[in-house]
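For reference, the structure is listed below as structure tokens.
Every protein chain except one is present and positioned as in the full complex.
Labels A and B are assigned to the chains in the order they are written; within every chain, residues are numbered from 1.
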Amino acid sequence: MRYRLPVLVLAAMCSGACVAQQDTQKEIERYRQLLAEGNPADLFEARGEELWKAPRGPKKASLEQCDLGLGAGVVKGAYAQLPRYFSDTDRVQDLESRLVTCRVTLQGFTPGDAVKNPFSAPGRSSDMEALASYVAAESKGMKLDAPLSHPKEVEAFRIGEQLFYRRAGPHDFACVSCHGETGRRIRLQELPKLTDPKDARKIFTTWPAYRVSQGTVRTMQHRLYDCYWQMRHPQLDYVSEASIALEVFMAKYANGGEIQAPGLKR
Amino acid sequence: MDIRRRGILKAGGGTGVLALAAAAGLIRAGGAFAQQWNKAAFETKTVAATLKALGGGGSVESAQVQIIAPDIAENGAVVPITIESGLAKTQSIAILIEKNPSTLSADFDIPEGTDPFITTRVKMAETSNIYAVVKADGKYFHAVKEIKVTLGGCGG
Partner (left out) sequence: MADPMRIRASMAGDKVEVRVLMSHEMETGLRKDANGALVPAHFIQNVTVTHAGKTVLSAQWGTSISKNPFVHFRFKGGKPGEKVTISWVDNKGERRTDEAVIISG
């Protein structure tokens, strides 16, 4: 309690600076609106659709029979009900881990090869970013409805919750350090309170997104990986159980939000 | 017919750079679309030098040239900018970014029948003035706007 007092005092005193901050925020909103008319993620959606249909891997098969939760090959609406439990793998999976599963089972890639190159770098594009863009776009406008009923889904939620609040690393940060209060920001970037549906419903549903600072689409797995790096926690492995647990945790508060992916972000 | 004819008119009637470029063979001929790329103009590093390279050394500020862009760009890699000219017989619209390593960003030719209106996205190295330079009826006009480039946060 003691520590909160100075913050409150500052809030009361901040008149001039607060107004300036609001003006800045308005201008940044305008910047984002002006960019909205042409989202480079469209290019990734198109490439993703091609990749979905392209015969690849040792089995030279496409992903068109991939089951994303609504049945083999059903893409429309699939993203809106992820992450969820899958009986064929007996675990909870998100979009990217499901794409990895299909790469192995349908296309014949080894598990090691199937997780290679998840995040693009200059001169090296990632198929995952394109596939995620395509699949997410096929749920655009639908409400997120990730299930939380199967025992493994509930277990994943509890693990995600533990991770969300657990302070660690050299900065003693947890996710909650940045995402635990309304109205926080880092420099000019607003930080959503991820356990408040008001924020979560608007933010969680805008991933994957074209990030202009990265010049590519970034997925939720990348967002989490990046957060862990920013917190100076150990590396969060791609499609690890921990990453999916965090997504299950966040999805609970974001459920009901309208999917506006792929989004467009700084 | 149109493109080659315009090419000839430019090389023949233009000042300085384009005529030199044509003479030096920098204008690549051949094919259905004779592509010109004003190398000298894209290498200038000041607004004055760029204007000169474009032939617009005597450019006049005009309220008829409108720049629609945010005051603040969240990220300098992608800055949306719209330029609209209310001047009759607008022939071209160029975008100059004062503090960029190369000042000239783009030069759009506006044929008759096309609105003197362009929206595109540019990279800005830092907070800088942006100049919209319009050639209308053989004369040059411009507008200026400062766009601040911020350091962002996390990009969520």
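The criterion applied here is as follows: contacts are C-beta pairs under 8 Å (C-beta built on N, C-alpha and C of every residue); 3 or more make two chains touch, one makes a residue touch a chain.
Predicted model, so just to flag it, every value in this text is computed and none were measured.
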* Contact with the hidden chain (one of B:51, B:72 or B:110) -> B:110
* To do: Among A:42, A:172 or A:237, single out the residue that touches the unshown chain.
  => A:42
* Asked: Residue-wise, where is subunit B in contact with the chain that is not depicted?
  -> 2-3, 33, 35-38, 42, 77-79, 82, 97, 100-102, 104-111, 113-115, 117-124
* So which bits of subunit A touch the chain we can't see? -> 37-40, 42-43, 46-47, 122-123, 212, 215
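Here, only the chains that are shown with their structure count from here on.
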* Structure fact -> Expressed in whole Å, how far the mean CA point of subunit A lies from that of subunit B is 39
* To do: Please name which positions on subunit B make contact with subunit A in the complex.
  => 68-75, 77-78, 80, 82, 119, 121, 150-156
* Partner subunit B, residues of subunit A touching it in the complex -> 24, 27-28, 30-32, 34-35, 37, 185-189, 191-192, 203, 211-215, 223, 226-227, 230, 265-266
